[in-house]
Structure formats: structure tokens, C-alpha cells
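This report concerns only the one structure given below.
Only one protein chain is missing; all other protein chains are in place.
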Amino acid sequence: DPALMFDLGGKFDKSFNEAAYNGAERWREETGGSYREIEMQAAAQRVQFARRLAEAGSNPVVVMGFQNAPTLEEVAPDYPDTSFVLIDAVVDLPNVRSVIFAEHEGSYLVGMLAAMANETGTVSFVGGMEIPLIAAFACGYAQGAKAVNPDINVIVNYTGDTPAAWNDPVRGGEIARAQISQGSDVVFAAAGGTGLGVLQAAEDAGVFSIGVDSNQNYLHPGSVLTSMLKLVDQAVYDAFTDGPGLETGVVQMNLAAGGVGYALDEHNEHLISDEMQEAVEAAKAAIIAGELSVHDYREDSACPAF
Amino acid sequence: MSKGRIPHWADVTLVPLTSVLLAFVISAILIWAIGESPWAAVKLMVEGAFGSSYGWGYTLFYATNFIFTGLAVAVAFQARLFNIGGEGQALLGGLGVALVCLYIPWPHWSLALIAASLGAAVFGAAWAFIPGYLQARRGSHIVITTIMFNFIAASLLGYFLVNVLRPQGAQDPSSPRFPAETALPKLHEILGVFGIPFSTVPPVNISLLVAVGMCFAVWFMLWRTRLGYQIRAFGESEPAAEYAGISPARITIYVMLISGALAGLMAVNSVMGEQQRLVLNAVEGAGFIGIAVALMGRNHPFGVFLAAMLFGFLYQGGAELALWTGIPRELIVVIQALVILFTGALDNMVRIPIARLFAMRGAR
Amino acid sequence: MRQDTAASASYAIELRGISKAFGPVQANKDISIRVRRGTIHGIVGENGAGKSTLMSILYGFYRADSGEILINGHPTEIPDSLAAIRAGVGMVFQHFKLVENFTVLENVILGAEAGGLLRPSLAKARGLLKDLAREFELNVDPDALIENLSVGHQQRVEILKALYREADILILDEPTGVLTPSEADHLFRILRGLKEQGKTIILITHKLREIMDVTDEVSVMRRGEMVATRTTSETSPTELAELMVGRKVLLRVEKTPARPGEEVLRVDGLRLVDAQGVERLRSIGFELRAGEIVGIAGVAGNGQSELLEVLAGLRPAEGQAWMNGQPLPLSGRDCDAQARRARRIAHVPEDRHRRGLVLNFHAWENTALGYHHDPLYNPHSWKMDNAAIIRDTQAKMDAFDVRPPDPHLKASGFSGGNQQKLVLAREIEHAPDVLLVGQPTRGVDIGAIEFIHQRLIKLRDSGSAILLVSVELDEILSLSDRIIVMFDGKIMGERLPDQTNAQELGLMMAGMA
Partner (left out) sequence: MDMMVLVQVLESTMRLATPLLFACLAGLISERAGVFDIGLEGKMLVAAFMAASIAFVSGNVWIGVVAAVGVSVLMSLMHGLASITFRGNQLISGVAINFLAAGITVVIAQNWFRQGGRTPSLSGNARMARIDLPFAEALRDVPVIGPIYHGILSGHALLVYVALLCVPLTWFMLFRTRFGLRLRAVGENPAAVDTAGVSVVGLRYAAVAICGVLCGLAGAYLSTGLSAGFVKDMTAGRGFIALAAMIFAKWRPWHALGAVFLFGLLEAVANRFQNIDILGVNLPVQAMQALPYILTVVILAGFVGKAIPPRAGGAAYVKEH
């Protein structure tokens, strides 16, 4: 059986880990198979659980989160017959598949949509914590927005520095309100459970919000402009489907691979006009074709859009 | 109210054991309520934590963290100072360890251990010094200031990890891996010297011995040295301490320095012994667990040791539980809460009937 | 049965076979006592004899393990203080049960408010209090905070509390322990007045003079038992003392004339201003010679306590001082209790519970209090040699007849007298050049008083200088070789004990001289 090991945020973080969970559940429903899953309580359990899963014969073992790169560097060589899948970071070992996402590209697209829906000249971003991953969201978003409207003002705020930053919808809501009062009419949240407060605040204020990771359009139909999709669920689903002995190496989940994108469904189709969609699709094609390159903050810790 | 006296042995064994039992009975009901087998769960926990050297290794590893943070709270409490800042002090201790390990080349782990311990202690102590100083000189309530310093420490560490220590281009807000020379010997290597086999997997390492040593050191300091005497006298009665010529301000600052240093030392185990690099939120709430550990250990170093072992057991047993059953990790938090409640706060609920039993037996 | 009740009817209180144990301590053993209505009944006994416990049972503060309580002839259950109050019993505890940061009025009405809102209750109480105050000469400012009142006034508040609740039976536990002689006289006038109104009063005291002065009957307790009850007019202090202690007691201090030697301590222009800006000490100057006891007399609150604290290094002051000819700093870095001990100044503080002892420490740990730097206890300067301290404590306990002589007992486990002996043993046995003593026999039974007085004189005779602060004029008169009287932070004058008397000192203490 395959196994899924969540990162510290826990299975139900409303974004990253939960997407993985959804992917695994989808696999189970479709195949009727069973899988093992485990949530950590402490960082010391990373190695412990990875080992235990391998020892228990789970294969493949899907491990969530960039913080687990050192975990697999340590554990994977000891279990050459087990396939490991690492989501969000790269480990160069023969039995590890590393899945990385081009969050900046997806964010670029939703940034464009934000700028096109924007009327006030200001859009904004709420991140959980100022870490490179989240900064990459912010940077891609700003690039996309500025591509549409070079004069647009992009406000970027973060919730905090403690783990509570990912689970504080109250604060998220207040930050969103502060941004809205500064003129923002599209708020993009990449902050786990905190984001729920952001989306709520946007709806209450009658402005747009943008969800993250999973498709969150359904949460506040008519207010959530779109969601920046990061198809972690797909990556997990694929890994489970590929089964033991899956192909290893680096899997780039970028726009080209359909690993990131923006959500368009019945909840927001009336919000995205045809022109908007055309513009975004054009950009998407350009990015896939390599004609347009979105800068990844993680490469040099700098963002050209600011 | 006619109360018999409980023999000492019963007070230190029967009462806590019955309390733990009660906590587990209620936990079992909860486990049953969510549709799992309580008996299997208990077996899993106990076997997982104590059934193998592997389990022992993890139990001891977690216990090591809690010994440090528990001692930190306990020492401060001896002076009636409620140091809630263990979390922040341990975070800073991690920074100290990281700086020592990353920026100074060490030929051998033993030297690195000594230097990193010093680094951790100094950084932790420095972080505790400010609240201590403010309490001593300005009367600023230590509970508030240490809470605030936890938040400030998190921000400071966030800044250091994202902007200073993180290698260029790395995705992870963490320091680079420490040089291999700073890797601490694990327990199996130490036991191996004596020919005792032990699982190579768990991260339990020589810091455990440092922690046990600290229990003795703290005990010795409190009950065998002049400083300890002054700390305890100050804690019991400030006017009496003043009468004895013990300066409240000075003792407050000394105690907070010691407390912060102990909390900081936790990083030697988690950052240097286990992670081998400094990551975000390296303390993971151990600072807060330290409060429960100290209180349950009645602020005595040996009590702290036992309470830390109990929490080590709950962590490791809980991990096994989460691994092999569908019991969510939050339920393990609930079990921890029940253990804290019954052994720490509701102990009289058990003690009074037991005392009555003894009185009845005595009367017969 | 009926006859029994009839016979009991003339008794306000009858206790039958009361027993009470605190863990292993049998505080009261099968105690029976009868108190006639409208009389003042004294209870005497050594520290720890069980007097307070017995009264607390009567007041419903503790519950007896067995026994029966009859009030006005009726068997009465007293499970809590509310029941006692309902039965007309009021009690003034040895340690007052007042809320320190409440006003007098608030303390008086607490638990006996007139309604849900405070304002009407307070207004009503204010009126009643005024009447009570007039009737019984119990003047206190109803709006003063308790913590700002002298102990004498706090006690009045306690009495007012009982009267406000219309108590018919008033228990006073060691009421004069903390009072000045004139306050005590005042209290007795009040008690006599209450008695004339038909109230019954139980008075616990260690002072046989008070028993002889005001009581009608007196009961003696020893080690948890009731050993005798006497009609006061038919007994004598000597008999009572013997009944209490179980042996003959010297009621007078025997001492030889002092042979003062060199001057050891000299202070000049001492001035102390407290945090509120009030001048507590005004240009105090005196000297102390080796081998003499100088007594400081004064009504509590006139600066004696502050003087002791300043000399002991517990608070900084202005002025100059010399110890053995060398300047003694009164403020700044080197002015703390430790520095004073280093200059061979020892201090027996007025409040043994607050300052003199760490109640939660073992006896042996308390022996090191303030002397934790003593090389005897510190073999390596930073280590403490606990074994040496325990040995030393044992020796001190034996020398001072501390009971029980167990160094491992917590300080809180000793009776008041024995706690005081612990403190004295610690300070005296270091043979200081100067001993500062505050209220050495407060709340201490006569056996222990005798012992403590003898020890102080022995210390004097061995060449130490003693500065004695006491509100007991008797004590000052019988121990001192010279007497300094303080009033309002000033020295009113100096007298020799055999050339003065209580009346003259009393006038000086009142600021009239």
C-alpha cells in the first residue's frame, strides 16, 4: 500500500497538506485501494515516521513539504527498494521522485486576473509567514499584476512569525480589511487557515479575493475571483497510481505540466470575462512556450516587481 | 474532617499512578467513542514507547528536550518567578548553537558540544536577562514580559533564518547543515562502547547525559550551594530574604539567567543533536510543555526528570498510536491534557480517598 | 437531662469533651469548660497548649473531631462561622482576619451587609458604627484602610465587627500581644463595659497581670488538656504559672548591674523619610556601649521599628553612624543586612513570621538565614555544608531548649515561643558586638519569656551591646540598663530604670515631658 506523510501543519491545513489528502482520497475512491497516512507532532518525527512507513512495507511513501528534504536524504538510501516521493523540494537519490511546483507561474496568472478585475489601482496579498515559498507566491502575483497594469500598487502583508500565523483567520481578516481600506479590491491569500478569514473579509467588504492551493471558489461564490491552483492532489494521486517502482527524478509541476494554474468553474465564470480569460490564456501559452519567463523569488531572494 | 496520613511511599507512587490510571480511563472512553479499541491503543503506546530500544530512544529524546525546558521553569519557580518564556529562550539557544556550529570550525564533536552548550546557554540566558532585569529594576511583571519575548524571539528567528542564515537560493528558511564534525554521538554509539546494543535510529544523543547532568547540577545548586539557598529563601519569603541580606534584584536576575540558560540548552539536543541545522520553530512548543513538566515535577529537578519521562512517553507512545491507528494526533493532545489535569491538578481527588483507606486500615 | 439543662442555663458556654487533632498533633484532648454568663473568663497556657484551637472550634472555624457545644444551655451545632455568628458568638483572632486593603467600614460589614448594594449597607453601618464607637470608646476612622491602621486600631475593628453582628459572647485571642500598655488599658475598659452590658467574654492571654486585673474566672490549659479552672480572686500569678508550665517560674528578671565598657555603636543625625514623604525618624542620636542593654520605649508607630530596620540595614537613611569607631554607611551600595552582619551587628526582627524566619524552611535552613556566608557553613565559599548547619542547629536547639529539638522540622511547625527561640539562638550564638532586638517576647508564653530574658542578660554580661525595642513597658523596665523614649520619630529623653517609673515613661511616650 502507498503511504502519505503530512507536514507539520497537519492534514487539515486547508491548503497544502489538505490537497495531498484530497488526492489520496480520490485515489482511494477511484481504485478502492487503501493507504496509510500519518501526521507529525514534532520535527523529530520526520525521520521516525519516514522510516516506520518504509519498514512497514508502504510503497510508495509520499512525503509532504520542503522541510522533509533532509529527512529523505537520510532515510531513502536505507530503503532502496522503497520508492519515495517528495513534494515541494528536490532530493537527488535514485529512489526518490521530487515534485516541485512553479507557484510563481500560477501566481502570475492570478495576478493578471486580479489586475484586470481591479478598479482602484491597488491589489493586495496576505501571506502566512515571510518565508521564501510564500514570497514566491507574492512575487509571481505582483509580476502578473504589473504585467497588466504597470502602475498598479501591490500591497504585501504577512500574518506572523509563529505557527499561529497559519491558523489565525481573525488576524487574516483584519489585515485584509486594512488592505481593502487602503484601496485594494482584490486580495490574494496564501496563508492556510488564516486565508479563510481573508476570503471572508473580502466578501463582507464586497471585493474580490483569490484562493490558494485547492480550488476555493466555492467558499464564497461571487466573491472569490479565482484560486491559484497548486495541484498537490494530482501529484499525490499520480504517485499513488504509479505505485511501487514509480519513475523517479525531478517532476516539474509547472504550467506546462499542468501542475499549477487558475481555477475557473461555475462559481466564478461570471466574474472572469472573455477578455480576461483570453489575456490569461495568452500569457499561459507564452509561459509554456518559454516566451515569457516569470521570475522565481527563490532563485535570488529578490523580486523585480517591487 | 478526619484525615489519616498517607505513608510517603504511597504519596509518591500510589497517588500519581492512580491519577495516571484515571486519566487513561477517560482517554480510553474517548478512544472508544471515536471507534478505536482502547486496549489496543494502550498496548501500542506502552510498547511503542518502552517495548524496544527504538521506542526507548525516541522517548528519551523527547524527554531530553522537556528536561531542559522543565528545569528552566522549575528553577525560576523556586524563586517564585513564573518564566513563561522558555519557548523564546530555547529559540534563541538554537540561534546560539547554530552560530557556534556554523561559523567556528571544530576539530571534534566534544569541543563543539562544549562550545555549543555555552552558546545555547548564553543566548538563552541573554534572552531571559531582559525580563529578569525589568522585573528586578522596574517591577515589570515577568509573566507579561516573557510572553512578549516569545513573540519577539519568533520574529527575530524568522528574520535570521530567512535573511541571514538561509543559504542563497534555498527554499527552506533554515540554516545550512552543520559541519559533520559537530554531529553529536548518539546513544547507541555511547552504549556501544560498553557493548550494549541499542537502536541506531532514534536521535537520542549525548545531550541526554547533559540533561541528566543538569538535573543533578540544578539539584546541587539549589540544595547544596549558597546561591541555591538564597534563591529558595527569596522564593519562600522576600521580606525574610531581605532580612538575610539577600538582594531580591540580584537573585531575580541570577535566577532568570540560569533559567534562560537551561531553556537555551534544549537546542543542543534538538538543533545540534537531531536536526543538525536550525529550522523555523525549532522549539515546537517544548517551552510550554516545560511549564507542565515543572509543575507536575513539583519544581524539583528529580520530579522534573520523571515528568519529562512521562511526557516523552506520551509523545513517543502517541506517535506510534498515530502511526498505526486512525487516532488523530489531537486526541493525543487530549490524553496529555488529561494526564496533566489528573496528576497535576486533581491529585487531591485521588489522595483523599487513598488517605481514607489508609486511615481505615490503621484503625483496624 | 432536664436538670442538666437547667443547671447549664446560667452558663453562656459549655464545652463537653472536645477533641481535635491536626494530623499527628492532638491539639485538644477531651476538653470540657463552662463559662458563666456575664463574666470575663480567662484562658491561659503555654504556646501550643491548644487555646486558639479550642476557641476556633467554638467559633466554627475548625470542626471538633468529637465533643459537644452548648450555648446558653442549648446544644448547638457549629459547623461554620455563620452558625457561630447566629448563635451570638464573636471572635477576635490572634492573627486578625481583616482584608488589608479594605476600609474599616467595608471590613465591618463584610458578610453582614444590609442588602445587595453596598452604598446603603455602608451608610447604615456608618451610623451604627458611630453609636458603637461612642458607647464603647472604640474610635476608628471608618474610611481608613486597614493597612494604614496601627494594630491597636485594627483590633478595635475586629471588636467592632463582632459587636456589629450583635455578638453576646466575645472571644479575644491574645488581644494585648500587640498593644501598647495604654491601648491595653483602654481595651480592658471596653471589656469591662461590655461585661456590664451583660456580654460574656473569653480572654486568652499570656499576661498573668491581665488575668488578675480583669477576669472573674480563669482556666489553665497544658499540652492540649484543661488542667484547672480557678476563681481569679482565689488564685495567684505564681499558682497559675506553675499550673501552666508544670514547674516553678521566676516572674521577675534577676540581673546584676551592668558594667558598660567601650562605646561600640554611635549614631548621629539619623533621618528617615518614607516613600510617602513622611519623616519617620528625626535626627536621632545615641550611643551604645559594650555590656549594656539600652531599651527603647515608645508607643508603636513612633519610629522604633524604623530605627531598628535602619540599623539592621533593611532601609537606607540619612545621617552618620560608627561601629567600633569605624564609619558605618547608612545608605548606598554597602548598606544591606549582609554588610551589617559582617560588621557584627545581629538583629532579632519584630516580626518573626515575616522576616525572622522562612516558615517553609526547615529549622536548620533557618539557622543559616543571614549567616549563609559564614565560613563555618561554607567550606568552599560557594558550597553549603548542610551537615555542619544541621549539627550547629542541633547544638543551638539544645542550648536554647527549643522544643521539639528537631532540626528537620519546618519552622511553621514550631509554636510561637519556640520559633522565637530559634531566631534568638541564631542571632545570639554568633556572639555579635551589637544585638538589635525587636519585641523579643511578643506572643510568647511565660516560661519562654523567662528563658529569653535570661539569655539576653547573659549575652550582655558576655560583653555585647543590646538595643532592645519593646512595647512592653514591664520588659523595658526590667531588662534595660538605660531607657530611651521615642515619640514621633524623635528621642524624648533618656532615663535610668531605677530612677523612673511607668507613669513618667508613659507621659514621655505620649510626647509630654
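First chain written, first letter: the chains are A, B and C, and each begins at residue 1.
Throughout what follows, contacts are C-beta pairs under 8 Å (C-beta built on N, C-alpha and C of every residue); 3 or more make two chains touch, one makes a residue touch a chain.
This one's a predicted model, so the numbers in the text were calculated from it and none came from an experiment.
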| item | value |
| --- | --- |
| Contacts of the hidden chain among displayed chains | A, B, C |
| Contact partner of the left-out chain, one of A:177, A:230, A:267 or A:295 | A:177 |
| Residue of C:10, C:101 or C:139 in touch with the missing chain, whole complex considered | C:101 |
| Touch criterion as defined above, residue of A:219, A:232 or A:276 at the omitted chain | A:219 |
| Candidate in contact with the missing chain, chosen from A:93, A:164 or A:292 | A:164 |
| Hidden partner interface residues of chain A, rising order | 10-14, 18, 21, 130, 155-158, 160-162, 164, 167-171, 173-175, 177-178, 181-182, 193, 196-197, 200, 219-220 |
| Where the unshown chain meets chain B, residue by residue | 1, 30, 34, 82, 84, 130, 134, 138-141, 143-145, 147-149, 151-152, 155-156, 158-159, 162-163, 288, 291-292, 295-296, 328, 330-338, 340-341, 344-349, 352 |
| Positions on chain C where the hidden chain makes contact | 22-23, 59, 61-62, 80-86, 91, 93, 97-102, 106-107, 109-113, 115-119, 121, 161 |
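Keep in mind that, in the parts below, only the chains that are shown with their structure count from here on.
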| item | value |
| --- | --- |
| Inter-chain centre distance, chain A versus chain C - centres from mean C-alpha coordinates, in Å | 75 |
| Chain centre separation (chain B, chain C; CA means) in Å | 46 |
| Partner chain B, residues of chain A touching it in the complex | 8, 10, 38-45, 47-49, 51-53, 66-67, 69-70, 88-89, 129-133, 160-163, 298-301 |
| Chain C partner contacts - residues on chain B that touch it in the complex | 1-3, 5, 223-230, 232-233, 236-237, 239-247 |
| Partner chain B, residues of chain C touching it in the complex | 21, 23-24, 63, 65, 312-314, 336-341, 347, 349, 351, 354-361, 365, 368-370, 372-373, 378, 381-384, 386 |
